[in-house]
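Some chains have been omitted; the remaining ones sit where they do in the full complex.
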C-alpha cells in the first residue's frame, strides 16, 4: 500500500513538474478523446433523439440493440477498427492504422452508442412532455429534434460527460489501433497500462491520478461554463 | 384569414376513443361546418378534452372516422391550432415561445417579430415578454398559450378552458379577443365551465356526458330549452358525480 | 468434490508461457500426478515480479536473469531454478527490405535494419524480451532511442500485441520463438534470423520465500518446480510442439549461460 502514498507524491511531482513527456501524452489523450466525443455527440445525440421521437416498426428492437451496444468491449472495437484499417482491410489505402486518427475512430465507435442510448432516454422523457404541444404547433419530428436537444441540454450534458469519461478512460481499443507507440500514439491510459506491465504500480497510479485530475478540471470547467451561460440567459 | 380552400367541414362518424378496455368517448357523430364559435360543454370527465384532441389530430380514434375536407396532413396541421387546458411552454422566454411557433409556420425576420409583439400586446404580456415562460403565473401562462396559438392565424382554433385561470378583467379581454378571432374567419371550438361565457359567445353547443354527445343545438336554444334531463341538470349545477 | 478442497498454488508468469500454450499442456499433467491445481496469472515481467514480491503468488516463472537474481538476492525468493529455454528470433516482413534473411549474426542484422531505417517495433515494456532486444542493439553498437517515433517504435506492449502491430506495420521485431510459433496473425511476417547463441532465452522458476511471506504455499510450489525439472516434466517440455515445431528446450540441453 505504500505505493499509494508514493503514487500521490509522484502525481504531484508530475503535475508540478509538467515535464514535456507527460504533456505530450496528456495532450494526445485530450485531443483524441475530445475529437471522438465531438464526433460521437454530433452523431449520437441526433440518433438518440430520433429514436425517442420517430415511431417506426422495430423501434423497440433498435432501442434494445442500442442499449446492448453500451456493452461493446473496447478490445472488440479495437479489433474491428484494426481489421478495417489494416493493410488487408478495406480502408488500408488511408494508412490510418497506428495514428491518432485511428484512435479517434475507435473511440468514436465505442462511445457513440453510449451517447445515443443515454440521450434517447433523456429526450424521450422530454418528448413525453412536449409531444402533443409540438405536434399541435406543426413541428414535424425532424423539426422537433433540435428543439428537444436544445431544451434538454442540461440533462444531455451528463450524457456527453459519460461519453467523455468512457473515451478518456478506455485502453483496450486505442492500444490495438494506436499501438501505444512512444511519441506517436501513447496516451494516458496506454502509458498507465505499460507502467503496470512493468510493475511500476506507483507510477501507473500516479498517471491515473493525473488523468483523474484532468477529468476533474474538465468537468469543473464545463460546469462553470454552463452556469455562466445560464446566468446570462 | 387563411388563403386557399377551407379545410372545413370536419365530419366525425362513429367516433370512439378507448384505452385498454375502457370506452372513454363515443360513439359520436357530428359535423363542424364553418366559421363560428362552437362550445363544448359537459361535466368533468365527460370527454371534452379528448374530443378536442381527437379533432385536432393528436389522438387517433379507436374506431370511427374523422374527416376534413382535405386529407393533406401537413396542410391540416398548418391550418389548426390548439390551446391546451394545461399550457405546455418551452424552456425559453414568453416571446421566444411565440416566435418559435411562428418560425415553425415559416414566418421570418421582422414579420415574425412584429406578429409576436402584436399577440403579446393583445394578451397583456408585452411587459413580461422576456421572462422565462415557465416562471409566469397561471393566468399569464394561459394567456401566453392563447397568444402563441392565435399568432399562427389558424383556420380552426381549439381552446380548452382558455379562461379558467384568468382574473375577471383578463377574462373579459380574452373573451373579446376570442370573439374577434372568430369574427375574422377562424372557427372556434372551445370548452369551458363558465356557462355565462358560453351563453354570451356561443353559436352552437355540443353537450357531452359520460363520453356521449347528448345534445347538439344552437347556443340560444340550448340555454333556453335544454333538450335532455342531463343538460337541464347540468345547467342548474346539479349534474353531479 | 468441492473446488475449495483441491489444493492450489498461484504462479506469476510472463505471458509467453501462457500464450504459447505450454502451461495449458504441462499443468494438467502435473495435476494428474500431484492432485494440485495451478493457477497462472500471466502478466508483464515487471508486474509478475511485483506480484510475487508482494506475496500474491507462490511461484515466479520468468525469463529475465538480472531481475531474477535481484529477486533472490533481496530475499523474496528461495532459489533460482533453471527450467527450460527457448530462443529469440528476428521476424520481419516477407519482403525483407533490409535484406537480413538468413543472417546468422543478430548484431549485423540489427545494424542493417538501422542502416535502412526499416521499421522496427520494440516491446518497450522493460520485459525480458525487451531487455534482450536492447542487448542486441548494444552489441551492434547502435542506440536506437533517438530514432524513437520514426523508424524505431517503442510500443510498450506484450509480445502478442507487438507481433500484431509488426504484422500490420510490416515491421521487424524481436520475438520469443514460443509466442511466434503459436501466433496466428502472422499476415506477411516471416522468421528471418535465428540461431545466434546470443538469442538464447532461459526461463527460471523461483519459489517465493515463506520466511518473507509466511502464507505462501512454498511446499506446493516446490512440488511443481520439482516436477518441472524431473524426468517426466522435462520430457513433457521437450515434447511440446506447435505446428510440428518444438517451442521449448529442456534445461538439460542448454548450453551453459552467458
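Worth a mention:
Note that the chains are named A, B and C in the order they appear, and that numbering of residues resets to 1 at the start of each chain.
Heads up, the rule we're going with is that a contact is a pair of C-beta atoms (placed from the backbone, for glycine too) under 8 Å apart; a residue touches a chain by one contact, two chains touch by 3 or more.
Here the structure is a predicted model, which is why all the values come from computation and not from measurement.
The stoichiometry of the whole complex, written in the labels shown, is A x2, B x2, C x1.
Heads up, the rule we're going with is that only the chains that are shown with their structure count from here on.
Viewed as a network of touching protein chains, the structure reduces to a simple linear path. Taking A-C and A-B together, the pair of chains sharing more C-beta contacts is A-C. For subunit C, the chain with the farthest CA centroid is B. When each chain is reduced to the mean of its CA atoms, the one lying nearest the mean of all protein CA atoms is A. Averaging C-alpha coordinates per chain places the centre of subunit B 81 Å away from that of subunit C.
Per-chain Cα centroids separate subunit A from subunit C by 36 Å. The distance from the centre of subunit A to the centre of subunit B, with each centre set as the mean of the Cα atoms, comes to 47 Å.
Along subunit B, no residue makes contact with two or more other chains. Multi-chain contact residues of subunit A (touching two or more other chains) are absent.
Of all the residues in subunit C, the ones that touch subunit A in their complex are 43-51, 121, 124-127, 148-149, 153-158, 161, 164-165, 168-170, 187-188.
Of all residues in subunit A, only 82, 86-88, 97-98, 175-176, 179-184, 186, 190-191, 193-194, 196-201 touch subunit C in the complex they form. Put simply, subunit B touches subunit A in their complex at residues 53, 56-58, 74, 77-78, 80-82, 84, 88, 90-92, 100-101, 104-105, 148, 152.
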